[in-house]
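Notes follow once the structure below has been shown.
All protein chains of the complex are present and in place, except for one that has been dropped.
In this document, chain identifiers A, B and C correspond to the written order of the chains, with residue numbering beginning at 1 in each.
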Amino acid sequence: MRIEWADGQMPVLRSIRERFARERPLEGLTVGLCLHVTSETGCLVRALAAGGASVALCASNPYATQHDVAAALSDEVEVHTGGPDDWADSVAAVAARAPRITLDDGADLLSALHAVPELLDGMLGGTEETTTGLVRLRAMEAEGRLAVPVIAVNEARAEKALNDRFGTGQSVLDGILRATNILLAGQTVVVLGYGWTGRGVALAAHGLGASVIVCEVDPLRALEARMEGFSVMPASVAAERGDVFITVTGGQDVLRGEHFVRMKDGAVLANAGHFDVEISLPDLRGAAVEVREVLPLVRQYDLGDRRLNLLAGGRVVNLAAADGHPAAVMDVSFALQALAAEALATGSFTPGVHPVPDGIEREVAALKLAALGVEIDELTPAQVAYRSLTSPPLDR
Amino acid sequence: MRIEWADGQMPVLRSIRERFARERPLEGLTVGLCLHVTSETGCLVRALAAGGASVALCASNPYATQHDVAAALSDEVEVHTGGPDDWADSVAAVAARAPRITLDDGADLLSALHAVPELLDGMLGGTEETTTGLVRLRAMEAEGRLAVPVIAVNEARAEKALNDRFGTGQSVLDGILRATNILLAGQTVVVLGYGWTGRGVALAAHGLGASVIVCEVDPLRALEARMEGFSVMPASVAAERGDVFITVTGGQDVLRGEHFVRMKDGAVLANAGHFDVEISLPDLRGAAVEVREVLPLVRQYDLGDRRLNLLAGGRVVNLAAADGHPAAVMDVSFALQALAAEALATGSFTPGVHPVPDGIEREVAALKLAALGVEIDELTPAQVAYRSLTSPPLDR
Amino acid sequence: MRIEWADGQMPVLRSIRERFARERPLEGLTVGLCLHVTSETGCLVRALAAGGASVALCASNPYATQHDVAAALSDEVEVHTGGPDDWADSVAAVAARAPRITLDDGADLLSALHAVPELLDGMLGGTEETTTGLVRLRAMEAEGRLAVPVIAVNEARAEKALNDRFGTGQSVLDGILRATNILLAGQTVVVLGYGWTGRGVALAAHGLGASVIVCEVDPLRALEARMEGFSVMPASVAAERGDVFITVTGGQDVLRGEHFVRMKDGAVLANAGHFDVEISLPDLRGAAVEVREVLPLVRQYDLGDRRLNLLAGGRVVNLAAADGHPAAVMDVSFALQALAAEALATGSFTPGVHPVPDGIEREVAALKLAALGVEIDELTPAQVAYRSLTSPPLDR
Partner (left out) sequence: MRIEWADGQMPVLRSIRERFARERPLEGLTVGLCLHVTSETGCLVRALAAGGASVALCASNPYATQHDVAAALSDEVEVHTGGPDDWADSVAAVAARAPRITLDDGADLLSALHAVPELLDGMLGGTEETTTGLVRLRAMEAEGRLAVPVIAVNEARAEKALNDRFGTGQSVLDGILRATNILLAGQTVVVLGYGWTGRGVALAAHGLGASVIVCEVDPLRALEARMEGFSVMPASVAAERGDVFITVTGGQDVLRGEHFVRMKDGAVLANAGHFDVEISLPDLRGAAVEVREVLPLVRQYDLGDRRLNLLAGGRVVNLAAADGHPAAVMDVSFALQALAAEALATGSFTPGVHPVPDGIEREVAALKLAALGVEIDELTPAQVAYRSLTSPPLDR
């Protein structure tokens, strides 16, 4: 039932599943998945199976497993979802199946395979869904140890420009509103970090009436923020002006002691970055004379003359205080995964980390447009000919 | 504790309470309140009491009473909050105190007072917080039966341009996101009704990346929507294009059978108007071959070839699916209430329904700006003199 | 030819002319016009004549007369357009025709009629297009000297919410760009005054990528600006931050010595208010060590350590540096004029200044929507009945 509902929200993946069922591009291949075991992942599993794959699944994070989904899937495919204690065993069990293609969320499965070189024989490659996983894989590549091709799904333009910007942007604000019920209009929201996610947060906050300040360390991004109409200033100056602070840099200690002492009474602090190190909790605790939970997701640090309100303990606020990514976001991500797996099945990639091929980006975009009921033009033959004379390469 | 937290979120009312404590403008007056008994109302009660009033409180809606707040307040003022069965008694009990000023949310208390004419002797007047209450009071006025002045708080410009637009706009979308976790970017949102609340909903939806269509019956409002960049079309045409429909007209049957049959599979229907009559539930039920609850706040009507998803049973979605108005909104509303009570205490109004005096609007706005840390200019004496030569009356 | 082109740009007035030609609502009435003699006015003259009126026209500002238009019109109606020297005579000539309805742009014609009381006999009333004219007429009314009804066309909501906001907003920025060719994105634009025109300027500047600061003296307007996401601060603080300053207050000396000394080198100063007193020219001259024309519409004041660039000598920049209001704006204004004249012809108004009747606002809006190809809904009879139970009066 949950998978069915998710299926209704994932039209792009559904149309891929239908094509896979006709074309069977993964016929006879074992595909190993190490992903969050959720209803959305269930839809991905079904698409791969429809394509002819023999699927083996384990959990990339045992705490996030939806056990009813795991149970339902175990009727259809091989599922290894131990608890936290036997998590490593479940990854090993999938690796032992010698999958020819892997789909990873943190590079755990592919790492496990590299520990047993004979399992790599005949591997066609893998996909990776996270920045963290790619850091590991690129380090392996730099050391000459990455033996198979890997497609960096989460660096696809469709992933960044759509999911990071709109999916995360919306859900971060959603999390802040649920935790605090503040009114954004009239507030000054300080967004620290102006990558794709930061852009999404800034746009959404502006769209709800906030006055937005952007802090950045990269001059090009800072300039873009400024040209797009936002105020840009150092965090130490923004600290005095902000009502709500949202970190989204991928770095650490972005808000720290020197900022806390300048903030206004009642300031709200939220983190939208992957790890809970962007707001310095040690500095907050060190500065506070008293700490108390004032609402379920709001911890108040009393600095004596002012109170700062930390949301969700500094953990990523859209997951901790809201429902994480909308299903429409996972639809695009998992569609990229499924098509990347299909591309790997052709055996045409060299070992190393690869970007998602343009054709896959375009196919996902085209399917998403179709799902939205949007039609677009095609070039006429004459236009194609003209373009070949003049066109620059794809603007990524 | 809850009242204390609310107090932290209501700086405008707090600064009025502090002035009232110094100036005691309500010294010796009995003030009767028939309002939702919530932590925010608790702050209003304390402001009135600080001003010297003897406060008697009953609930305008017994189902909405926060009983811990009622208990805490009963240590300070007279509180009558019976349950649904003895609600009328509680209103009568407050009326029996012969309050000289009333604060109403639906005109129940003032109506009760009019039923006992001697209780009206010496009354200075009342305030009214709702459109529904004003309809009743204006009907009484038209029949020559309204014996006292009433200030129409919810028609204040500060209330409409700020609370309706930003408070309701934000919370309506918040409610929809909580109920469905859809991604607004890329969706077509149809807003039916372009009063202040409709504007707020349209702006917020646009701010989150939706493509917005506005439906209106008033040509002037429709033209404004169009000049502001929205698509405007009849509901019957919009029905075919929308992914999410939000009614906010104050009317009835805004979405009905003729619209449902044109909608896309998966369309989401939400109501942001006060009453649950804007989406025709009888027509939905009549058209459906099956109805089921697919998520806690989502009822799905299967019309055979398409499924429509109704949120919160058609009740006002920001209350039913989110936390209603942000405290910052109630801060402005209750500040208007408190200052209106102070104005009534001067005895300078004639019987009838009156708009909130401009001076009160300006004072609330000035206090809110101060709370936001915003300073503004003042006219120089020369500019005042020049303006008196040329200026049009206040643009409402 | 010019009138024909203007006619193509004024579909609302054109459809009124066509109805007037069928219904002849002004049959037999002499209508006196004292307006700018332009191609757009030519279209208004033809609409009135089509309605059966005998039209007599003089220029409200002899310097603005388009003489080819005057010549073309003199074949059809009575035209008195002397030069600056015999301007008063031309107004007197129209007054001598004893018009029963007047259309004024500064109240000159109606004032002339009041100077000869017998000319007022049988007058049905007049319309007024300018704030300046209304100040004169309201002063007459306050002194008990206004003998006829006057409809305040330029206070119509259609005029303010559409023309002032969008027409003036766009053309003010257009004027600044033509004079300077600066890039607005990345600039800080300070808008002084947040009435309808100021809103339009702020929105348009924001829409072109500028970071916008609003300065206001009215706390309610200031709060609205803030809730709409703009920075709000005193002019003395904004002076240090702005790259472009635009005054639009209706007041005087809004930017003055104390502000000039704080501005950045290269700051641009433009006035969008009616009179050239909003930027203090005496203070600018007093502070400058050198003044020179650096571009045709740019006068540079060198204060020694910084240079300030004044556009168009402080005159209203959309007229002085661009083409003034788009024809679409005059279409709405003159449609209101034509329908106000029709309403006056019914003889149903009492002496005094009156707002434009709601019905006229709605008719103009409906015609404009039709011209834009936009259709809207109508209430069903059941909805009309329901609304009569609950509806507040028109929100102006």
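Everything that follows uses one rule, which is that a contact is a pair of C-beta atoms (placed from the backbone, for glycine too) under 8 Å apart; a residue touches a chain by one contact, two chains touch by 3 or more.
Keep in mind the model is a prediction, meaning the values are calculated, not measured.
Enquirer: Which of A:Met233, A:Leu311 or A:Ala338 sits in contact with the chain that's absent?
Expert: A:Met233
Enquirer: Among the options B:His80, B:Arg199, B:Arg226 or B:Lys368, which residue touches the chain absent from this view?
Expert: Spelled out, the listed residue whose C-beta touches the missing chain is B:Arg226.
Enquirer: Of the residues A:Ala92, A:Ala222, A:Val261 or A:Leu281, I need the one that contacts the missing chain.
Expert: A:Ala222
Enquirer: Which of C:Met227, C:Val329 or C:Leu344 sits in contact with the chain that's absent?
Expert: C:Val329
Enquirer: If the missing chain were put back, which residues of subunit B would it touch?
Expert: With respect to the unshown chain, the touching residues of subunit B are 185-186, 206, 209-212, 223, 226-231.
Enquirer: Applying the definition given at the start, please give the residues of subunit A touching the unseen chain.
Expert: 131-132, 134-135, 155, 157-158, 160-162, 165-166, 195-196, 215-220, 222-224, 226-227, 232-237, 250-254, 277, 361-363, 365-366, 368-369, 372, 374-380, 382-383, 386-387, 389-392, 395-396
Enquirer: Mind pulling the subunit C residues that touch the left-out chain?
Expert: 5, 8-9, 162, 166-167, 169-170, 174, 177-178, 181-187, 203-204, 206-209, 243, 264, 266, 294-295, 307, 322-323, 326-329, 368, 372-373
Just so we're on the same page, only the chains that are shown with their structure count from here on.
Enquirer: Of the other chains, whose C-alpha centre is the longest way from the centre of subunit B?
Expert: Centre of mass proxy via C-alpha means gives A as farthest from subunit B.
Enquirer: Provide the C-alpha centroid distance between subunit B and subunit C, rounded to the nearest whole angstrom.
Expert: 35
Enquirer: How many angstrom lie between the centres of subunit A and subunit C, each centre taken as the mean Cα position?
Expert: That gives a centre separation of 52 Å.
Enquirer: Show the residues in subunit A shared as contacts by 2 or more other chains, in ascending order.
Expert: As it turns out, subunit A has residues touching two or more other chains at 185-186, 206, 209.
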